[in-house]
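The other protein chains are all here in position, but one chain of the complex has been omitted.
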Amino acid sequence: MGLDKSQIAWRAAQDLKNGSVVNLGLGTPVLVSNFVESSRDIFFQSENGILGVGPEATQKAANPDLVDAGSRKVTLIPGASIFDSAASFAMIRGGHVDVTILGAFEVSVSGDLANWDSGAADKAPLVGGAMDLAVSAKTTWVLMQHNTKDNKSRLVKDCSLPLTAKNCVERIYTDIAVIDVTSDGFLARELIPSVSEEELRNRTSGNIKLASDCCVLNAPNITS
Amino acid sequence: MGLDKSQIAWRAAQDLKNGSVVNLGLGTPVLVSNFVESSRDIFFQSENGILGVGPEATQKAANPDLVDAGSRKVTLIPGASIFDSAASFAMIRGGHVDVTILGAFEVSVSGDLANWDSGAADKAPLVGGAMDLAVSAKTTWVLMQHNTKDNKSRLVKDCSLPLTAKNCVERIYTDIAVIDVTSDGFLARELIPSVSEEELRNRTSGNIKLASDCCVLNAPNITS
Amino acid sequence: MDKRRQSAVKVLKEIKDGSTIMISGFGEAGVPNTLLSQLKDLHPTNLTIVVNSVTRPHSLPHALIEANMVSKVITTSARGRGKGLSKFEEKLREGEVELECLPQGTFSERIRAGGAGIPAFFTPVGYGTKLGEGKETRNIQGKDCVLEEALTGDFALISANKADRFGNVNFSYTQMNFGPIMATACTTTIVEARLLLEEPLPHSHIQLPSVYVDYLIESEETDHGS
Partner (left out) sequence: MDKRRQSAVKVLKEIKDGSTIMISGFGEAGVPNTLLSQLKDLHPTNLTIVVNSVTRPHSLPHALIEANMVSKVITTSARGRGKGLSKFEEKLREGEVELECLPQGTFSERIRAGGAGIPAFFTPVGYGTKLGEGKETRNIQGKDCVLEEALTGDFALISANKADRFGNVNFSYTQMNFGPIMATACTTTIVEARLLLEEPLPHSHIQLPSVYVDYLIESEETDHGS
């Protein structure tokens, strides 16, 4: 069994540096904030105009005017600020966000990201802030299932779906591994105990190697 | 005797529409605000970031943090707002200022304006917000002496000094006349009683005509 | 100077067929529901709407499309929720509505540029993607960019918290989103606010200066503080 979504988010949270500014995408990425203690002074940016998103609001305290980019009613942490959308994307595009953590359909061996258009027939496009974030953040990480439901690799030689941005992903957290995108291809940094190097290769399209110091990927049990 | 600076400013003030947004340049233009009653709801914009500049502050009330673009310590009128320089020039360049009133060295018959570089040897340039204002305001008016100290016309066929902007001036208020810049050349709308049509022609370079309904330009005595 | 108006209908009647309308809102925050619901009744047609999202089938921006009032949508988020097609997606498939989908930062910046007198700008976002196709490209300061033009509109419909009679506006939390920039980019801006004040807002509370606002209408929503 691989990691569940919360465990993938937990693992990514361990790599965030104290004091950094982080934008979380919808889905699994937004769970990352559950695993960051407030003492770490990490500021979550939400592209609708918040720096310093706090925990989701209780139903009682919920204010319909205070939502994050995923339309969750949220709170603010001490030191939070609010601004308009042009200022928010000036912040993002200007490179002032340290880490953006996004979901993805595919990531290529050269770090190309496809996460905005699933190619479903007649469904209209939805890009939101994904392109701005992927192009502009100092670091782009992806959280995703290693494989699709029909067992295709989401790590690929070339993306088959429309690109979000070229050459932007630095690290991928999947349900079975932590993988860096290097000039030499995918490099597994950590692997869960139940998956062998051979299985990892079989489940991955595109060139993948194990780092010489590749560790065991262990995540705690998380009950939500 | 022609109008003095206060009288030129007074005359221009008569043409401002109630409720308009107006930016005043240094020198004679800034005097225009002395002749606008607060009941007219005219909002003076100052390019350092004020909409709603009020009268100059008394020495007692002066706040060194509240200055206009001419570094005068000023007050705010009710409804005034303050913003940063990028927002201020977004307001100006975006065409949200109705009238800009500027001083000038020369105005050409096609409305070209020269008001930022006197051509003095070795003196460095100073452009400030003049180009942005002249290009972008819905209407650009000029207040200036009709002639230089050595009796050259400041209304010219072609500007000899470096341009501020092309084809921007709509109306000129001088010490002897009110003149529109039309596709047919300068058109005097008002002329002071002591100056004849012939004298106006002699004191003006470039094609100038008298409007068929040209009026007498009278200004009250102003003691400051 | 008093920009407050009793009747939204009277003001909204200025919106003719074929107008371009910008609509504020992100998620459920800052959507001008009072104005949109009256606009729907007035039913101008052939509108271009500029709005961040039309994903929610029960939202009023989506309702304008369903009511056959809209010929073009400029947005960042067009995909209907769920696997089936939304009414908008059906109209899109039938070619009844035109769509321009933009990255949200490009969407914001094009609107800001429209209000700020910047006719066009280069941005690295969208380069090498389907949304950058057909756009002029250039490498500037080492970055591959696409050229984007300013976006302007005829009417901005904005939701806010408080406004004074001069037209100065204050927003509540993330209600702000696209409101301030859309107000700068449109010929006529109509703001609905929960509280319309006789007395001027203090300058430190003003998030949208009066010069950008033409009419103020009382919102039918309740105040959520700021």
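Letters A, B and C name the chains as they come in the text, with residue numbers starting at 1 for each one.
Quick note on the criterion: a residue touches a chain if its C-beta (ideal position, glycine included) is under 8 Å from a C-beta of that chain, and two chains touch if they have at least 3 such contacts.
Computed from a predicted structure; not experimentally measured.
Asks: Sort by label and list the shown chains the missing chain touches.
Replies: It touches the following shown chains in the full complex: A, B, C.
Asks: With the missing chain put back, which residues of subunit B would touch it? List them for me.
Replies: Where subunit B meets the chain not shown: residues 46-50, 63-71, 82-86, 88-90, 92-93, 117, 120, 122-132, 135-136, 162-166.
Asks: In the complete complex, which positions of subunit C touch the hidden chain?
Replies: Touch with the absent chain occurs at residues 109, 113, 116-124, 140-141, 143, 145, 149-150, 173, 203-205, 226.
Asks: Where does subunit A touch the missing chain, residue by residue?
Replies: Contact residues on subunit A toward the absent chain are 19, 21, 41, 43, 45, 51, 76, 78-83, 89-96, 136.
The rule is short, and it goes like this: only the chains that are shown with their structure count from here on.
Asks: Name the chain whose C-alpha centroid is most distant from the C-alpha centroid of subunit C.
Replies: Max centre-to-centre separation from subunit C belongs to B.
Asks: Per-chain C-alpha centres versus the global one: which chain is nearest?
Replies: C
Asks: Sort out for me whether B-C or A-C is joined by the greater number of C-beta contact pairs.
Replies: A-C
Asks: Let me have the rounded angstrom distance from the C-alpha centre of subunit A over to the C-alpha centre of subunit B, please.
Replies: Roughly 56 Å, centre to centre.
Asks: Just the number, please: Cα centre separation of subunit B and subunit C in whole Å.
Replies: Here the centre of subunit C sits 36 Å away from the centre of subunit B.
Asks: I need the residues of subunit A touching at least two other chains; which ones are they?
Replies: In subunit A, nothing touches at least two other chains.
Asks: What parts of subunit C, by residue number, touch at least two of the other chains?
Replies: Residues 112.
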